[in-house]
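In what follows, a single structure is set out as structure tokens and then discussed.
All protein chains but one are shown at their positions in the complex.
Think of it as A and B in the order they're written, each chain with its own count starting at 1.
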Amino acid sequence: MQVFQREFRLPAFPRGFHLITERVEREMPELRSLRAGILHVFIKHTSASLTINEDADPTVRKDFESHFNQMVPEEAPYYIHNYEGSDDMPAHLKASILGSSVSIPVTDGRLNLGTWQGIYLCEHRDRAAGRSLVLTSYGM
Amino acid sequence: MQVFQREFRLPAFPRGFHLITERVEREMPELRSLRAGILHVFIKHTSASLTINEDADPTVRKDFESHFNQMVPEEAPYYIHNYEGSDDMPAHLKASILGSSVSIPVTDGRLNLGTWQGIYLCEHRDRAAGRSLVLTSYGM
Partner (left out) sequence: MQVFQREFRLPAFPRGFHLITERVEREMPELRSLRAGILHVFIKHTSASLTINEDADPTVRKDFESHFNQMVPEEAPYYIHNYEGSDDMPAHLKASILGSSVSIPVTDGRLNLGTWQGIYLCEHRDRAAGRSLVLTSYGM
């Protein structure tokens, strides 16, 4: 059994949903040495998140932004936590709905994703700095 | 430390929420050899998902379908990605809200689920073909 772990910082992304699959793979070249295992990707923030979804058509990622803005509105009358800006509390909620980690099987040295699957960085703040990720891969 | 991995295809299910716990256990008999570990279940698609919920009363699964259709409507005016059918963009959104994997502790050779917990396949498309899952179990 082998374990590899690496922390790195993504550059700042604008609010919205962004593909980061290739960047993640590049940061963890040791994936190639795993015949069977898991890659765990974790984001160390509470106003951005990670998910896996369709990686071909950019309109899907635009509709994600539109729908999450509708499902988790800014300025909801019941928010108490609003002194960090109107995008802050919705960002926390979206982050928990989508989640702070994804885990993906590794098979024969590669991420075993479906044909259309990619890893999204979900940036929920209007003006965020870069985001720190921790990659942990393990297997044999 | 042992790692077992297997990919298989579920038959086509109708749109809705379906229990697949027994099928998953049957595909991974090596669970019995793990005293302590994890089973990771991954779905290689972006319009179906996996979750863990109540496995006794089928009305719970019916209410899941009703509520997700309400929370993620078809034909929302802000969808741009609509040329694959009115069920397509909602399917992508539901898949990310629920998630593409579940991971479950394995204890003394069995899934250590609560009394009422089961694994759901969440089929979000009207007419999907079978769905491919990757099971990875590891532990000692």
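Here is the rule we use: a contact is a pair of C-beta atoms (placed from the backbone, for glycine too) under 8 Å apart; a residue touches a chain by one contact, two chains touch by 3 or more.
Remember, it's a predicted structure, so these values are computed and weren't measured experimentally.
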item: Positions on subunit A where the hidden chain makes contact; value: 1, 3-5, 7, 40, 42-46, 71-72, 76, 78-81, 89, 92-93, 95-97, 99-101, 103, 132, 134, 136, 138
item: Subunit B residues that touch the omitted chain in the full complex; value: 1, 36-38, 51-54, 57, 59-60, 62-64, 66-67, 70-71, 97-99, 102-105, 107, 112-117, 120, 138-140
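Keep this in mind: only the chains that are shown with their structure count from here on.
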item: Distance from the mean Cα position of subunit B to that of subunit A, given in whole angstrom; value: 19
